[in-house]
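With one protein chain withheld, the remaining protein chains of the complex are depicted in position.
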Amino acid sequence: MVVPALARLRDSGAALTIFTQEDPDFPPGLGAVDDTDLRRSYEAGVEIVPTLLTVESGRVTGTLQGWLRADWERVTGVPGLGEGLPEHRAGCGSRTLDPGMPEVLSARFRGETLRSRRIEVGDLEDDFEAMEARGWTDGLPVEPPTRERVFRMLQGTLRDPQEVVAVVPPDLVECTVEKVAINAVLAGCRPEYLPVVLTAVEAACTGEFNMHGLLATTWSSGPVVIVNGPIAARIGMNSGGNALGQGSRANATIGRALQLVVRNVGGGRPGGVDRATHGNPGKYTFCFAEDERGSPWEPLAVHRGMAPGSSAVTLFAGSGLQPVADQLSRMPESLARTYAACLQAVAHPKLALAWDAVLVVSPEHGRVFREAGWSRARLQGELDALLRRPGSELVRGAGGIAEGMPAALADADVPKFRRDGLLIVHAGGTAGLFSAIIGGWVSGATGSEPVTREVRE
Amino acid sequence: MTALEGQGVPAVYVASTEFVEAAAAQARSLGFEPAGVFVAHPIQDRTDAEMHALADAALDAVWARLTE
Partner (left out) sequence: MTRTELLDPTSERQPAARQRVARPASLRGLTVGLLDISKPRGDVFLDRLEELLAGRGVEVLRFHKPTFTKPAPADLRQEVASRCEAVVEALAD
């Protein structure tokens, strides 16, 4: 459409170079440069066609998008442009912004900015078999991390791809945003999940969480990721029915991405550093969001010090799920006793202080506490009191069981959990008078501390 | 070969020198280079004594490819 204006500019002797995105022979007769591979358009950040760029000494010093006679005449210094054209036309979208093109062009022109080693799959190899043969999977198939997919994934964060996120055990490898993104692609994440995955990796690799110890233990535990804040709903996480089970892509792939980072970047895998006797299915993935809207209490992350309204992840060293049935307790005192009786059994009824736990309270059970006006602190306090047992019941040999607490505690009153060792979170479907316990691992300084971190976009 | 190695069984193939390029091309296509020992071509018209000599000459290389 602006061909007449271009012709006039050419005739006037202006130093004009015309790049054409679609058809190398258009506009005819004006000596246009073929930019069908879109390199020049991409580098100049062209969004609309036509775009008029003023260039001085090789640098772009001005941009005009679309056609506006007054601007074009002013910028070029050539009057009488585009006779017969209207004063103004908005132009069309540049091909560089067609659906899918940004990632393709990033891969094409900025591929070298990705630093990870390229692995070529043989032309007779199946991509999925190739990845499995190289040990990149958790036993289930993974998504091939092509450059386009990794670029698309990196759109999910503002962080620089070469920023070091964490030092990952057991090999103590510096892990960049790019490496996390590659494993997030493997796991099947969408780009919008990446900030949560990055935060989970950061939190897991802190000294307090002790991912190395958690990996190397013979106990069944693995990292559990609990998500709070507005990001959970925004990325489609499940905090309701079957939230700790399958079916939600966000829940499934975020937890999985963390495990794959530990495996692939950190080098931690079963048969190697991972010495678990049984493990648990949560070591494939264990990630869910707290149901904050239905909760009787403030979000777990807020209870642990995060600002209300912020998004955060809490990492907990968890070993599977122990469901709790109580379909008859209408009063909070009774329900608390049910919880205490079941919590006492974490790891072993006679073992105290060594394990943490997470109590996942369902909406139907949560209603009991809400209607009675019990705050989180009230429930916590009640459970602490109920979870104290006489040492004489717990010592080795008591009850005919060799296992137990050291004899020195025989006269003490022994709490089941260390201080702050029991976390309470609200999640689950609205039908079901059940709650659930996620037993922990060795707690405290020798084991793992739960860690909460704010999500950075 | 690839399947055996995939199942954890160390494997080596013996082939005539005619096979060198084909083996390299196949390794590229399969994304995996199996261990190989090459013996002098031709094979098919050799006498028994000549075949035995080839085996004698190849033994150490075969052993080396199957051990650390």
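In order of appearance the chains are A and B, and numbering begins at 1 in each one.
Here is the rule we go by: contacts are C-beta pairs under 8 Å (C-beta built on N, C-alpha and C of every residue); 3 or more make two chains touch, one makes a residue touch a chain.
No experiment lies behind these values; they were computed from the predicted model shown.
J.: Considering the complete complex, identify which of A:S106, A:N238 or A:N264 is in touch with the unshown chain.
T.: Final answer for the missing-chain contact: A:N264.
J.: Among A:R89, A:R108, A:R147 or A:R388, choose the residue that contacts the chain missing from this document, as touch is defined above.
T.: A:R147
J.: Identify the residue among A:R74, A:R134 or A:R275 that touches the chain left out of the display.
T.: Checking each option in A:R74, A:R134 or A:R275, the one touching the absent chain turns out to be A:R134.
J.: Of A:E22, A:D98 or A:D171, which residue touches the hidden chain?
T.: A:D171
J.: Please give every residue of chain B in contact with the chain that is not shown.
T.: On the side of chain B, residues 1, 3-5, 7-16, 18-19, 31-35, 39, 41-44, 46, 48, 51-52, 54-56, 58-59, 62-63, 66-68 touch the unshown chain.
J.: Can you list where chain A touches the absent chain?
T.: Counting only chain A, the missing chain is touched by 114, 116-123, 127, 130-131, 133-134, 136, 144-147, 150, 168, 171, 173, 178-179, 182-183, 186, 260, 264-267.
In the analysis below, only the chains that are shown with their structure count from here on.
J.: How many Å are there between the centre of chain A and the centre of chain B, using C-alpha atoms for each centre?
T.: 48
J.: Help me check something: in the complex, which residues belonging to chain A touch chain B?
T.: Listed in rising order, the residues of chain A that touch chain B are 120-125, 130, 133.
J.: Of all residues in chain B, which touch chain A in the complex?
T.: Checking each residue of chain B against chain A gives 6, 26-32.
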